[in-house]
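Missing here is one protein chain; the remaining ones are kept as they sit in the complex.
Chain naming follows the written order as A and B, and within any one chain the residues start at number 1.
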Amino acid sequence: MEFTAQQIADYLNGEVIGNKDITVNDFSKIEHGASGTLTFLSNPKYMPHIYTTKADVVLVDTDFVPEREVSATLIKVKSAYSAIGKLFGLIESFKPQKNGISEKAYVAKSAKLGKNVYVGAFTTIGENAVIGNNVKIHPNTNIDDNVEIKDDSVIYTNVSICYGCVVGSRNIIHSGAVIGADGFGFAPDEQGFYNKIPQIGNVVLGDDVEVGANSTIDRATIGSTVIGDGVKIDNLVQIAHNVEIGNHTAIAAQAGIAGSTKVGKHCVLAGQVGIAGHLNIADRTVLGAQAGVASHIKAEGQIFQGSPNIPVGNFRRSSVVFKQLPDLLTKIYQMEKRIKALEAKKMKYKDILSN
Amino acid sequence: MEFTAQQIADYLNGEVIGNKDITVNDFSKIEHGASGTLTFLSNPKYMPHIYTTKADVVLVDTDFVPEREVSATLIKVKSAYSAIGKLFGLIESFKPQKNGISEKAYVAKSAKLGKNVYVGAFTTIGENAVIGNNVKIHPNTNIDDNVEIKDDSVIYTNVSICYGCVVGSRNIIHSGAVIGADGFGFAPDEQGFYNKIPQIGNVVLGDDVEVGANSTIDRATIGSTVIGDGVKIDNLVQIAHNVEIGNHTAIAAQAGIAGSTKVGKHCVLAGQVGIAGHLNIADRTVLGAQAGVASHIKAEGQIFQGSPNIPVGNFRRSSVVFKQLPDLLTKIYQMEKRIKALEAKKMKYKDILSN
Partner (left out) sequence: MEFTAQQIADYLNGEVIGNKDITVNDFSKIEHGASGTLTFLSNPKYMPHIYTTKADVVLVDTDFVPEREVSATLIKVKSAYSAIGKLFGLIESFKPQKNGISEKAYVAKSAKLGKNVYVGAFTTIGENAVIGNNVKIHPNTNIDDNVEIKDDSVIYTNVSICYGCVVGSRNIIHSGAVIGADGFGFAPDEQGFYNKIPQIGNVVLGDDVEVGANSTIDRATIGSTVIGDGVKIDNLVQIAHNVEIGNHTAIAAQAGIAGSTKVGKHCVLAGQVGIAGHLNIADRTVLGAQAGVASHIKAEGQIFQGSPNIPVGNFRRSSVVFKQLPDLLTKIYQMEKRIKALEAKKMKYKDILSN
């Protein structure tokens, strides 16, 4: 399909700067571009490419003011990133929808399925499971006994939703994710042998949650591990038993949160962050990549980095000094020698000032 | 079901302090509590909640002495954490047991299955596999050719136990774990191309091992990657080829151990720890979260943190100074100036003491 710049601008409530009639039929990345394609500029790192891109149409934020001539036609929108997302969503909506229960699936008789449900081949739906309307469960996935999945959620391939867990509405659970494996709880005896503490709680995912590929969210020891509404979890993330994540928090890949920690709302955890157990992390906390948190964070809206975490500006300045430590050590030893020399110094008459 | 405090105390060999006849029919977390529920106090961080919890019965360690009035009935037991585990186990034992071979499973004719085995839908049992008595293999799991699984083990969903690996008795393998994928072994040639070294060994898990969701334990190049008895492995842990883990070692989530390293007995690896290859780690070593170990640890029972790892006390003190490094740098430069000034200093007559 081909669209004019004006047609796209109309769909996005945007304004065309340039040739309204130019047509595009595909997308491209701004650094490559290609004739007949549309691209977008959102991350300022890619700004220089707007002057050289071969794309014919570029979505830009309304406040974008070119510093020199741009040959492409621009469409100004409130948020170029959101707008491109809207266009991608349009494209996705043309992909054929999966529907119906595969003959090669296994659905327990006691399970209740809503309308317009898809269950792929070799997917198991356990006893007493409750599957909402428009839920799409792709092949090779296991929905265990007593699980509830609310309306409009998508569960991809090779996922395990374990016994009694609850998935909210409009969730997307990516391939290989495990929701509700046992928490890591053991009572060591006198000989240091570990006795398993059975984990009798579950996991409850709010609405509009996304869980990345191969991420793991453990069931609670008692009660529920709770993931708030709108929480977005990337790949290979570990969330331990009885953790609670506040609404609209984003957690990047390979981050891990230990047991019973409560993370606030609207927090951002970058990749490979670790948070110890039994902590409270205030709302709108931002943790830089690889940060390690071992104590409560009480004030809201702070940005940390490092392990143990310190304010990000401090971390950056300290890291600069870290690099200089060997030189600094040499300097200190030299200074010490000079102090020693000064302490031993005897004055000569000629060095004494008369007043 | 409802039990009195006394009935529970009898089951746990505990002592009731308070109302022996009060009844509970559910569990709660101490910080929430609820009328009609039982909770426990084990982690001292939660101590303050015992004075305010709404739970009617609280399991406490025998040495617990309240600092002020507790309205709940207490049951004193040797270990409150173990005792609650025993109660949870009782609850779990009422859950319906899975049994029998699903018609939708595939079991190779040459496989040998013990008594009272469960094989879920869409689970594959390969050629010559040997499955012990009371083994429960949940749906969507692959037990490859020549695998042995000993008595009373539980294998959850979407697990891969690869060719020729051995799972001990009473193991619990959580969803998505991969036991016996190829080790990461390549011989680079002159052009820097990697030639694969086939990995012809296997993985041998001891008895009472637990492997967390989506963890990976690679097969040995030659011989076996060996996980000792009673080892507990959390989620998303990586154990490379030819690693050996001593008995009763616990490994928290997202830790990784590189090839051929030998970890001792009764060690504790916290979350996101990394250990390089070809190292020996002494018994009872404790590695704090995110520690990175690049050399042998020879003395037993030490606690380390940091990357590279240093004794934990040292790490904490050094981390405090790390935070101050920019100020320290300023101070050092100022001190240097002062030394320079002192070196250039000339004395005035009036500043000379007569004796």
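Convention: a residue touches a chain if its C-beta (ideal position, glycine included) is under 8 Å from a C-beta of that chain, and two chains touch if they have at least 3 such contacts.
Owing to the predicted nature of the structure, the values given are computational and were not obtained by experimental measurement.
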item	value
Of A:116, A:235 or A:302, the one touching the omitted chain in the full complex	A:235
Chain not shown: contacting residue from B:142, B:171, B:202 or B:285	B:142
Chain not shown: contacting residue from A:41, A:200 or A:213	A:213
Touching residues (missing chain, whole complex) on chain B	106, 122, 124, 140-142, 144, 158-160, 162, 176, 178, 181-182, 184-187, 189, 191-200, 214-216, 218, 221-223, 236, 238, 240, 242, 254, 256, 258, 272, 274, 276, 278, 290, 292, 294, 306-308, 310, 314, 317-318, 320-322, 324, 328, 331-332, 335, 338-339, 342, 347, 351-355
Touching residues (missing chain, whole complex) on chain A	27-29, 32, 39, 43, 45, 79, 81-82, 84-85, 88-89, 91-92, 102, 104, 120-122, 138-140, 156-158, 172, 174-176, 210, 212-214, 230, 232, 234-236, 248, 250, 252-254, 266, 271-272, 289-290, 319, 322-326, 328-329, 332, 335-336, 339, 342-343, 346-350, 352
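Going forward, only the chains that are shown with their structure count from here on.
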item	value
Cα-centroid distance, chain A relative to chain B, in whole angstrom	24
